[in-house]
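Each remark here refers to the structure printed beneath this line.
Here the complex is missing one protein chain, while the rest keep their positions.
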Amino acid sequence: MHIQDCTENTCVDQIQKIFHTAEVEIQRKKRVKVKLRLDLVPLFLSYARDYLNFKHLAHISCVDWIEENEFELIFMLWSYEASLMIMVKTRVNREKPEFITLSHLWPQAETYEREIHEMYGINFKGNERLGEFILEDWEGVPPMRRDFDTIKYSKENFYQRPGREDAQDVRETISKHSGEEVPDFAKEFSIRRIEE
Amino acid sequence: MDINWLKVLGIIITPIIAFIVGVAYGGIVRNITARVQNRFGPPVVQNFWDIIKLYSKKTTVSHGWMHHLAPVFAITASVTTLYFIPVLRDSKLFANLSFSGDLIFLLYIMVFGSLGMALGVGQSGNPNAAIGVSRGLSMMVGYEIPFVLALVAIMIQFHTTSLNDLLAVQDKFTNWIIFQSPIAFIAAILAFLGMMGYAPFDVVIAPAEIASGPPSEFGGKYLGLMQTSRSIFTFAKLVLFTDIFLGGAGDFGTLIVKTFLLYMIPVLTGIVNPRFRTEQAIRFFWKWPTVFGVIAILAVVMKG
Amino acid sequence: MISIPVLLLLIFAAGLLAFIAHHTIPVLRDAIVIIAITIAGYIVWQLPGQTSNVNFSIGMFAINWGVTEYSQLFGLLIAVLSFFALIYSSAFMANKERLGYFYMNFMFSIGAMFGIVYSQDLISLFFFWEIMTWSSFMLTIYCCEEAQSVGLKYFIFSAIGAYSILTAIVIIYSGLGSLQLANIFANFGTMSIAAKLAVVILLITGFGVKSAMMPLHVWAPDAYKMSPAPYTAIFSGALSKMGIFGIGLVLFKLAAGQGFYPYVQEILAWIGALTALFSTFYAIFQTDAKKLLAYSSIGQLGYIITGLAIGTPLSITAALFLTIMHGIFKSMLFLSVGAVYYRTGTTNMNEVSGLIRKMPYTFFTALFGIITVAGIPPLGGFAGKWMLYESLIQSNHYFLVIVIFFASTAAFLYLYRFIFSMFLGQEEKETENVKEAPLRMIVPMLILAVSTLVFGVFPGLLLKPISGAMGYLGNFQHAWETSVLFNNWGSEIDLNTIVTSIGGVFIIAWILITVKGYRKNRYVTTKDIHTSGEVPTGNENLTYAIDFYKPFERALGSVLKPSVDKLYNYTGKLLEDSFEHLRYVYTGNGQTYAMYVMGFLLILFLFSELIFGVAL
Amino acid sequence: MTYDKNSKKIVDIIQNFARKHSLWILAYGTGCGAIEVPPTMTSRYDGERFGLRGAATPRQADVLLITGYLATKTLKRVIRTYEQMQSPKYVIGFGSCTINGGMYWDSYNTIKALDRYLPVDVYINGCMPRPESVISGFIKLQQLISEGKANGAEKYQKNLEWYRENQKKVIHNWKMPDYNW
Partner (left out) sequence: MREKETTIYLGPQHPGITGNMMVKLKVAGDTIVKAETHVGYLHRAFEKLMEQRTWTQSFPIVCRICVPEPDPNEENLARAIEEIEGREVPERAKYIRVMVLELARLATYGLWMGGQSGSMGLYTMPQWTIGDRDYILDLFEELTGGRVYHMYIWAGGVRRDLPEGFTDRVLKTLDYLENRLPDYDNLLFNNALFQKRAQGVGIIPKDKAIEWGVVGPPLRGSGIKHDVRIDEPYEVYDKLNFIVPTSDGCDVWSRALVRRQEYEQSISIIRQVIEKMPKGDYYNKIPNPLTWQVPPGEAYVKTESARGEFGYYVVSDGSIKPRRVHVRGPAYVHGVSLLEKILVGANIADVSFIMNSLGTCPPEIER
């Protein structure tokens, strides 16, 4: 079934007709939120792409719900014809996070998955390019997880210049340290303005 | 053996003059470019500071002896080219070695530098540099055709291969070869655009594409010598064209005016044009300039 | 003891001895051939003093051998190149198999070349021509199985050439009743116009095969590639010159003065120029160094043919000068490629790179080679090319000069490609343990390399004998004195102004750049290059080698490349197909071949009346 | 070569004058400050008046402009690039984040003080610095050069071990060619 002009309501109906377990709600105008079981998501996405005409994968996101020991994966799909966005949400177990790749549906999904893999450690089966993407030689907890403490890490690993704790003019600090004059930025350069 | 001291003096000071004029032209060109681009631009002497700075770099990276020799090849070609061009008409001092300044010889010696440079560039093993060389040599084949066609047309017309003879022919304003065989001039000047390496023919040193290409591994004194050679070579090419087409010059004032006007052609073209892709550039040369060159020759041959 | 039969006997005997020695005392083998060629060189050098011609007859044929200044020029070239090639091959071939076979054929082809240049009658010329063909064929198929089909291709073309020459001989004999060169040259004009034209065309075709003239060049690249490097040097350096030798004789001794001479000249000149142009284009897109040099060789021979065909004194001087220089520099280049092959086992330019530090002397040779080919002063190629251009302009061949100049400029492309891919560029892991070639290979190469500089600075050393040779061809002596080159920038023997200025500037600049802060030079490896701040992991290929001239190829694109390619492929396929049929006829067996030759002669004799209107 | 203010030779003065008036900036936008470099170099502020010019490769460049925070991944490349440059070479720290980490003081991926890793000649503060202050920074550098004080390269060479130690602390997987001079 091919739906040319689905509005929010027809879309919700359509989805609920086929995916009974899905929690579908209209978040606001042009936003339909679908909550699904993990194993139904690939099926639903290909359904949405091929039958509901949501051709554009805008986004794959991930939220760490450490309190519930789960990752939430969010897929954003956009339909050019209907000007409608559906937000597909699902939960992954945090202990052994795994999902399958969507790169056969949307080539660019590969990139999103690489990032999520690197930042959260979710393994997308079938994606061959998982591995170093943004970080280099990163060891330890994937940095975007809630249990990774960036302040502690940066204090341990990087030299922190003293004197930045309280709000002060950096120029004065420099000049205090090196005994130089405070640079004079007000020096005039001949610069054109529109008014002239 | 009697040594012609005047000649020795000429041999020594000609490259120096060419260097100064060439570098000063570079500075002026940067200024003109800046004015077109709506700004002030550097001081005219800026290029001198650049070259002095390059020579006074404390360390210089070399990839081996061929790399070391590359700028030497370049400057040999440019200075020798200059030596075989009569800089001033009927001047004992600046005639240099151009007893019979020969066009064929000049064609040859002018490419000597490119090949030498290419060899030195090759030793660095930088792929960007190699691509630059591949582009440069291909382009050279491109612009040599119209250039040779134009020169051959002139050779046929005046029955000589000697620059001095050509200068003798152009004894007054109306006899300049630019007026006598304008079609050959058009072909030659289009080739000249390619020879000078300004846009749209700056495919060799395309920074955004191949990170400045051949010179990308050269720094310090090597780059300084290359810039020196480039300045001299620019001047030599300008003098050559002035001698062939614009009747040469009897004194330095005229020479400066003529060469400067000639120089403005590639410079101004370059300011307002993006660059070709390599194959487009080569095809450009093989299209209209070549047609003009052939027409020039046919016209001369038909005339008798 | 100094006479032509001794020379020939010495060489052929040395060949046979080497063959025997290889099976009994292998150490002697190299010594025999080198000593023989040394003595032969001495004999050749002394020959002009012993002016006696050798006359004897075998059956109905009168054999006449003698020395002319023209043949002396080629004789010396052969002797010198063979000497160096044999020294080189004593190291290069050291561990190869079937060396007796190799040396025997090598010596035979040297002997045959001597025979050709010193023959004064057509029968011995043809005889030696066939020996040369055979021995070179044997060496073409020497290396490996794949060479068989290449050898066959070479053989077919050689056979076409041989038949052409044979037919011409028959026609001449039927017309003049003599096969002595002196008689033929004197009385050629008395033959009928059709016979004269036929003879000239047939002989030029026959000789043109060996000098790889454009439509007949198809065999050359593969045959050059397959033959072992020392022999390739001879193949391209000396053997192809036999074609030039013949064409020279035909043009100036037979065709000159005939009514059709100007047309032959024009056509041949254009064939030469187009050969130069197209082979240059092919050379640019080669990936195998030997093939590249082979195409380059074809192109250079194109210049020489053009020079000969123009027929002005200056152009002939240029052609002969280029002939000698081509002999030297192409041997150098093939020998240096051989040295690379000796150490790395490949001649594919995509596979080796960065050998300059490993093999500096080989690089030096190759460098001098390419500068000479490019015709850049102060090395040897310059004077020759200069005179060629000047003669072309003087004789109003304007479009020819443009074509030749274009080919010559485009030659920079393949020359650079050759030296860049092999010697410059990245030093790769595979060539980490490569050493410089052994001394016996280096020394001949270096001597040849230095000789290009010597001849470049003092072209008079060559021009004097060439002038003598031209005296034999016609009344062309001292042609070079009309050249601007020697009038304005040099004396009779050297090019002092040009050489001094270039050398002077070069050395001054070199000293300046070297002295200034020499100690501060930081020598780094080729891995330490600008890679945009990244550090290559080591598996990346940083050598820019494959499809080196892609932009140029694309620019040629619709203009030239496909049509020429199509034509080439088409003709190539046609030839391949015809080989398949010919294979049944030519089994590559000597006896059958001899039988065919005899049969062909018989047919000619029988039907000569029908064909030429003259009974033999 | 030592730069004692009192014993300067005439050659040094000329050389320093040329160096001062010809600063070629390496085309390396290491951080977001790179957005203010084009205005500095183009028609409105026209850095070329002061002899500033872009250079394509480190071999040709004099000034390494660190335009802002350095991620550790970039730091590695910057060090490599700096070591490929030819002495005398200058480093300008551009923006507050090169001085003390700026707003990324708690980020796990950016360094907080550039001068621990490379010898910085001039800092330009601000987030981001206006083109005027960039030019003023360059003028400061020119002053230092003409006084013979901008000798970061020598400092780096002398204290290479200290710098290396700091660099290796941040770059975990140190697979770099040696700095060989």
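Just so it is clear, A, B, C and D label the chains in written order, and each chain counts residues from 1 on its own.
Methods note: a residue touches a chain if its C-beta (ideal position, glycine included) is under 8 Å from a C-beta of that chain, and two chains touch if they have at least 3 such contacts.
Given the structure is predicted, the values throughout are model-derived calculations rather than measurements.
Although it is not drawn, the missing chain touches A, B, C, D when the whole complex is taken into account. Contact with the omitted chain, checked across A:36, A:87 or A:130, is made by A:87. Although one chain is not drawn, the whole complex shows that of A:44, A:106, A:124 or A:158 it is A:106 that touches it. Where chain C meets the omitted chain, the residues involved are 350, 428-430, 531-534, 536, 539-551, 553. For chain A, the residues touching the chain absent from view are 28, 30-31, 55-59, 61-64, 74, 76, 80, 83, 85, 87, 106-108, 110-112, 132-136, 143-144, 146, 148, 150-151, 193-195. Considering the complete assembly, chain B touches the hidden chain via residues 33, 36-39, 127-128, 131, 134-135, 199-200, 202-203, 206-212, 271-278, 280.
Keep this in mind: only the chains that are shown with their structure count from here on.
Chains that touch both chain A and chain C: D. Comparing each chain's Cα centroid with the centroid of every protein Cα atom identifies chain B as the most central. With centres defined as mean CA coordinates, chain C is found 36 Å away from chain B.
If you average the CA atoms of chain A and of chain B, the two centres end up 56 Å from each other. In terms of their C-alpha centroids, the spacing between chain C and chain D amounts to 58 Å. Taken residue by residue, chain B touches two or more other chains at 58-61, 211, 216-217, whereas all remaining positions touch fewer.
Residue numbers of chain C whose C-beta contacts span two or more other chains: 522, 524, 527-528, 530, 532. Every pair of chains in contact is given here: A-D, B-C, B-D, C-D. Against chain B, the residues of chain D that register as touching in their complex are 1, 14-15, 17-19, 21-22, 24, 27, 42-44, 46, 48-49, 51, 53-54, 56-57, 59-60, 62, 84, 86-88, 153, 181. The touching residues of chain D, when paired with chain A in their complex, are 44-45, 72-73, 76, 96, 99-101, 105-113, 116, 123, 125, 130, 132-133, 135-137, 140, 166, 169-173.
Against chain D, the residues of chain B that register as touching in their complex are 30, 34, 37-42, 46, 48-50, 52-53, 56-61, 207, 211-212, 215-220, 223.
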